[in-house]
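With one protein chain withheld, the remaining protein chains of the complex are depicted in position.
Moving on to chain A:
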Amino acid sequence: MDNIKVFGAQFILISIIVLLLASMITPAWKVYQIRLSINSGTPSGDSLAERYLILGDWPASTNGFNIVEHNQYFKITTNKIPAMQNQDGLK
């Protein structure tokens, strides 16, 4: 009887441990998958969300609009504008 009680207690404890681990690993994995889905392979990023990520932050807010889900509508086009070659722009 005592062994059954101990086994029961261990089962509950291990279940709680697994639940806690899953509650953290699952969202971490999901976030990683999202990151892979918007990766363009360019060091500066080719979309609003990707560049924000490269600069060190996740583009999250509480206003209900998920920029990552709508990533395809926020592609950066100004990368094509050439920078100055020197302070006066002469090569």
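The rule we apply is simple: contacts are C-beta pairs under 8 Å (C-beta built on N, C-alpha and C of every residue); 3 or more make two chains touch, one makes a residue touch a chain; residues count from 1.
What we mean here is this: contacts and distances are computed from a predicted model.
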Review point. Name the absent chain by its UniProt protein name; which of "VWFA domain-containing protein", "Acyl carrier protein", "OB-fold domain-containing protein" or "Sulfatase-like hydrolase/transferase" is it?
Key: "Sulfatase-like hydrolase/transferase"
Exercise for review: Mind listing the chain A residues that contact the chain we can't see here?
Suggested key: 6, 9-10, 13-14, 16-17, 20-21, 23-24, 27-28, 30-32, 35, 39, 43-45, 48, 51-63, 65, 67, 73-79, 81, 83-91
